[in-house]
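Worksheet: one structure, shown below.
Just one protein chain is left out here, and the rest sit where they should.
Per-chain numbering from 1; labels A and B assigned in written order.
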Amino acid sequence: MVGAKKKYHVAWMTLAYIALAAVAIVMIIPYIWMLSSSFKLNKDVFSFPMVWIPDSPRWENYLDIWTRIPLGKFIYNTAKLSIIVTILQLLTSSFAAYAFAKLRFRGKNTLFLAYIATIAIPWQAYMVPQFILMREFGLNNTHMAIILLQAFSAFGVFLMRQFYQSIPDELVEAARIDGLSEYGIWARLMLPLSKPALSTLTIFTFVSTWNDFLGPMIYLTKTELKTIQIGLRMFISQYSAEYGLIMAASVVSIIPVLIIFLALQKNFVQGVASSGIKG
Amino acid sequence: MDMNLKKTVGVSLTAVLAVGLIAGCSNSNNGGSTSTPTATPKPAESTNATTAPEEKGNEPVTIKWALWDWEATAYYEPLIKAYTDANPHVTIEYIDLGSTDYMTMLSTQLSGGADLDVLTIKDIPGYANLVKQNHLEPLNGFISEKGVDTSAYGGTVEQIQVNDEVYALPFRSDFWVVFYNKDLFDNAGVPYPTNDMTLDQYEEIARKMTSGSGSEKVYGAHNHTWRSAVQLFGILDGQNTVVDGNYDFLKPTYERFLKMQDDGIIMDYATLKTSSTHYSGVFYNNSVAMMNMGSWFIATQIEKVKSGESQAVNWGIVKYPHPDGVEAGTTLGTITSLAVNKKSANKEAALDFMQFVTGPEGAEVIASTGTIPAIKNDEVLKSIAGIDGFPTDENSKEALNTFKTYLEMPMHDKSADIEVILNENHDNIMTKNTTIEKGLADMNERVALILNN
Partner (left out) sequence: MQKETTLNTKKSSNSFLSKKVRDHLIAYSFIAPNFIGFAIFTLVPMVFAIILAFVKWDGANPMVYAGLDNFTRLIKDPTFHKALWNTVIYTIGVVPLTMACALALAILLNQKLIGRNFMRTAFFFPYVASLVAVAAVWNFIFSPTMGPINNILHNITGIPIEDLPRWAADKDWAMFTVVLFTVWKNMGYYMVIYLAGLQGVNPELYEAAELDGANAWKRFTNVTIPQLAPTTFFVLMILIINSFKVYDIFINLFAGADNQLNDSTRVLVYQIYNTAFRSLDYGYANAMAIVLFLIVLGITIIQFRGEKKYGQ
């Protein structure tokens, strides 16, 4: 019986591996193509037939992207914005989510519903009123405008609340009986237990600020304030599009994000959340 | 007690919202009230300037210039330098809004109250919108006061009038020609295209020049995915415009080019669109023998031959093909203009800079970079033909002379909406997602709706 179970297990695992590997390759092919294109002359990027390894790789592309546009400055700006927004989001969202998940107060459900529903309104609909408001505050062409726009989203609250719900109420009750204030519970109990959720929110907020295009496009018209995505668009001019450079810049700008992801996804390890019960 | 608490919280939240609302509302209702107060002292200043006409105001002033593709455009910097050398108290700050959707961005920025002074106008539909939104300073007064001679612009100023008022002055003009690859013609033993080709002759040459297959294939002609590259052959006889509301006249044009596509004379539109193939690339690669394109490509091609990226080193241009019975040198054109923000706080300085760029001095600077300015006289054309890298044959030089230029999109109140419909159907027809008849019928129907609204 044991032997049969093992064979079945091995067969199942092999199948899973093959399937996963195949799909993973499909995921990566476009990236490999991007990598290969980043070494080509612009006119060769989209030429047929597809050439995977260019005969004379154009390393200059990787130099040009720093001089043609101030890519260094753009990366700095984008990193600055992403980090600040992410930290603010993490703090305020997890803070607010605790109330929605574990506290009871009047209007909780209505307020929460309203919060989620606002995610549904496309930004294009209130873009101009928001722009006018920002100008009233004198925040046009400042990084502050982007930070204030992105750091207080309903999305983060929604995400954290769902995760907090999976933390058993008994834990929270026990902490209260032990004499912890609500703030203490949040800091000492909820935060440590929700590492996977916090990691998720960090990744998402960071990536979405990193890749945000419309926001910086409207609010940051001064070149020294612009971000990477706007920088990429600068390679698409009225009469041509320098895809070789766009690919090179895209390859470079993905690296910080992938690093953050690799670092954080270690937190997606089973057992982190349940340790509270055993302890 | 808690009911009171809830009420208090509720009331204060509403108060915050209300204050915010009122702040937002009142601002937009006054249409940028913050800039009006600052603008009021300015007229007093300009009256001082006009009482002593020879003295320009010498207080340092900064003008913000809205433009696109700063990096890729050759004439911005020389223009700024030439002007600030002559007017050292002026600083010009450029705001690059990017070329994709530039006019929409400009309109949004202006609606949001951005403090831009000089505005570059990229296309007519966007211009029409800006006029409707009352963002542009009317220029008739300025023109007569400064004695600007609008005839120097070859009739284009009249074409952008709205209700007899003009809101922009052109500084750059481009027109369509045919670029051709001399080496490919030599190899095939086919005589070069001439400055007087009818459409039939053009097609014939294209068919002769198409050869090979696979990666070695040479296409006789190349039509970029813009609708103007195909559709606008139909207006060259002057009988119709694209804003009339009836588009049946486009049938022969579409039939011709669809057949060329089917026969492999030109590249498949659907492939072009999805593979982001740029017209410059296929010309550089010696894959196309002829290409109808705008004169802006002249400067680019010259530069790319020098840098080695373009392998089409032996090339020339000829005049645009014309329908039978129409004079050679009839072609399509576009103009790029400058306008001034109605709410600009530095209006006089902005107007002065605009006059410089659109005037003869600006034209000189622009021509020196290989771009064709709006003031197109013989000297200008000669200097362009004399640029190092410009084809040396007589035909190419002669091709710079145009007989009559039709604007790609004429000035019309609803041109933005009409453009949308025309683009859509062009795409559907060329990808064969619809038949020519159905596409044209759709255009007729929907544009009629717009025109009657």
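Assume a residue touches a chain if its C-beta (ideal position, glycine included) is under 8 Å from a C-beta of that chain, and two chains touch if they have at least 3 such contacts.
Remember, predicted model here, so these are calculated numbers, not experimental data.
K.L.:
If I consider the whole complex, including the chain that's not displayed, which of B:268, B:303, B:364 or B:393 touches that chain?
P.N.:
B:268
K.L.:
Touching residues of chain A against the unshown chain: what are they?
P.N.:
The missing chain touches chain A at positions 16-17, 20-21, 23-24, 26-31, 33-34, 46, 48-50, 91-93, 95-96, 98-100, 103-106, 108-109, 111, 113, 115-122, 124-126, 128-130, 133-134, 148-149, 151-159, 162-163, 165-167, 169-170, 173, 176, 179-182, 186, 196-197, 199-200, 203-204, 207, 211, 213, 229, 232-233, 236, 243, 246-247, 250, 253-254, 257-258, 261-262, 265-274, 277.
K.L.:
On chain B, where is the contact patch with the chain that was removed from view?
P.N.:
Looking at chain B, the ones touching the missing chain are residues 1-2, 5-6, 9, 13, 16-17, 20-21, 24-25, 28-29, 31, 100-101, 104, 107-108, 110-111, 125, 129, 132-135, 224-227, 268-271, 273-276, 416-417, 419-420, 423-424, 427-428, 431, 433-434.
Keep this in mind: only the chains that are shown with their structure count from here on.
K.L.:
Spell out the part of chain B that touches chain A in their complex, as residue ranges.
P.N.:
Against chain A, the touching part of chain B is residues 2, 6, 20, 23-24, 27-28, 34, 68-73, 95-100, 105, 108-109, 111-114, 122, 215, 275-278, 280-281, 284-285, 296-297, 300, 309.
K.L.:
Given the complex with chain B, which residues does chain A contribute to the contact?
P.N.:
Against chain B, chain A makes touches at 41-44, 46-49, 68-69, 106-107, 127-129, 131-133, 135-136, 140, 217-218, 221-223, 230, 233-234, 236-241, 243.
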